[in-house]
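Here the complex is missing one protein chain, while the rest keep their positions.
The letters A, B and C name the chains in turn, as written, and every chain counts its residues from 1.
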Amino acid sequence: MEKKKNEMKIEFDARSENEGFARVAVAAFMSSLDPTLEEIADVKTAVSEAVTNSIIHGYEEQEGKVYIVCEMTGDVLQVSVEDQGKGIPDIEKAMEPLYTTKPEMDRSGMGFSFMEAFMDHLEVASEVGKGTRIEMWKKIGTTPWLGEEE
Amino acid sequence: MEKKKNEMKIEFDARSENEGFARVAVAAFMSSLDPTLEEIADVKTAVSEAVTNSIIHGYEEQEGKVYIVCEMTGDVLQVSVEDQGKGIPDIEKAMEPLYTTKPEMDRSGMGFSFMEAFMDHLEVASEVGKGTRIEMWKKIGTTPWLGEEE
Amino acid sequence: MEEDFKVIENYLMVRMPEELDHHKSVAIRETADRMILREDVKNIVFDFEDTRFMDSSGIGVIMGRYKTIHCLGGQVFAIHADGQIKRILRMSGLKGIIEVLD
Partner (left out) sequence: MEEDFKVIENYLMVRMPEELDHHKSVAIRETADRMILREDVKNIVFDFEDTRFMDSSGIGVIMGRYKTIHCLGGQVFAIHADGQIKRILRMSGLKGIIEVLD
């Protein structure tokens, strides 16, 4: 199996109108893996959740930059979404289903649940006052998993 | 007229399979300007030409990174495409219609002509052995040009 | 935007956008709540005919409207949802509290 790596990075202003751009860019980048429509939807949703969180929680809709790094190695897609925003004081609590610190904004508290459901694996690193990085992995395609990736 | 700036940067491996990703990302980013289908096609074509040139001429299909910076100020889109490849010895000659150094690859020599035709303004900076940067501007939308932008 | 909201009898019909994310949800929440306050609205119908993408922000929009409407004895409906949107509705548990019609 071919293992050539392909990488891209994006950096953009933390503005809600860029949420669509971010997920479309990641979807376009992964297209060489021939993903199914469902796999594309999964990745777009997970990216949308992470980017939205950076904008509304990380930067609280103030100025800032969101950073995405995408890597494809074999048929595994790795996406990280990072901000230099306020950080998460209690990651475990933040990841509980339905937990949200912005109920007044009609947040459902399902962002992390969706990321976990739609991707194969998720890691969260955060420091208060420094920022947050979400790292996600997903194997794309129906070819059998050979256990060598990642 | 509102003049809030919106910026994004992308960096990706100089591989031909990323050409589609690059133009889709720029098109998705500019969508908040409500471009017409023709304007989207114009920008995609110009970006595709510049990115292809970096991959096949700048890096001659060897390893390297392509950098895109997009800025929207008011209704003006600015896109730069940059590589750290071999550079262009004679920019004036390179920009002549039908001039190509890779006829054996069936290049038509129309890349620069298309960029100029589809964008409002184009600037080329290049240094042999250092790399090339193409900077392009286009006003998006049918609202009358007020002469204050850029 | 306004043309995506219609009151028929006491039903507020909301035509959802093609991509329902946080960016789009802000204006939908605002307009919907204004109409619920001003007009004689008892029930809400979210029409997903045009919608090809929805994330958890969409769930928040529906859930928030559900809370308001529900106390007053109203109901919330989702219509024309495609497979993808139905999947999100199912995963969120919303399928249990709103009516998803085909």
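Heads up, the rule we're going with is that contacts are C-beta pairs under 8 Å (C-beta built on N, C-alpha and C of every residue); 3 or more make two chains touch, one makes a residue touch a chain.
This is a predicted model, so every value here is computed, not measured.
Q: Using the touch definition given at the top, which of the shown chains does the missing chain touch?
A: B
Q: Out of B:Ile56, B:Val76 or B:Met119, which is the one that touches the chain we can't see?
A: Touching the chain that is not displayed is residue B:Ile56.
Q: For a quick check of understanding: of B:Thr45, B:Thr73 or B:Thr101, which residue touches the chain that isn't displayed?
A: Touches the omitted chain: B:Thr45.
Q: Under the stated touch rule, tell me which residues of chain B contact the chain that is not displayed.
A: Residues 16-17, 19-20, 23, 37-38, 41, 44-45, 48-49, 52, 55-56, 105-108, 110-111, 113-114, 117 of chain B touch the chain absent from view.
As a convention for this text, only the chains that are shown with their structure count from here on.
Q: Measuring from the mean C-alpha position of chain A to the mean C-alpha position of chain C, what distance in angstrom results?
A: 25
Q: Roughly how far is chain A from chain B, going centre to centre by Cα mean, in whole Å?
A: Distance between chain centres: 28 Å.
Q: By the touch rule stated above, which residues of chain A touch at least two different other chains?
A: In chain A, 17, 20 touch at least two other chains.
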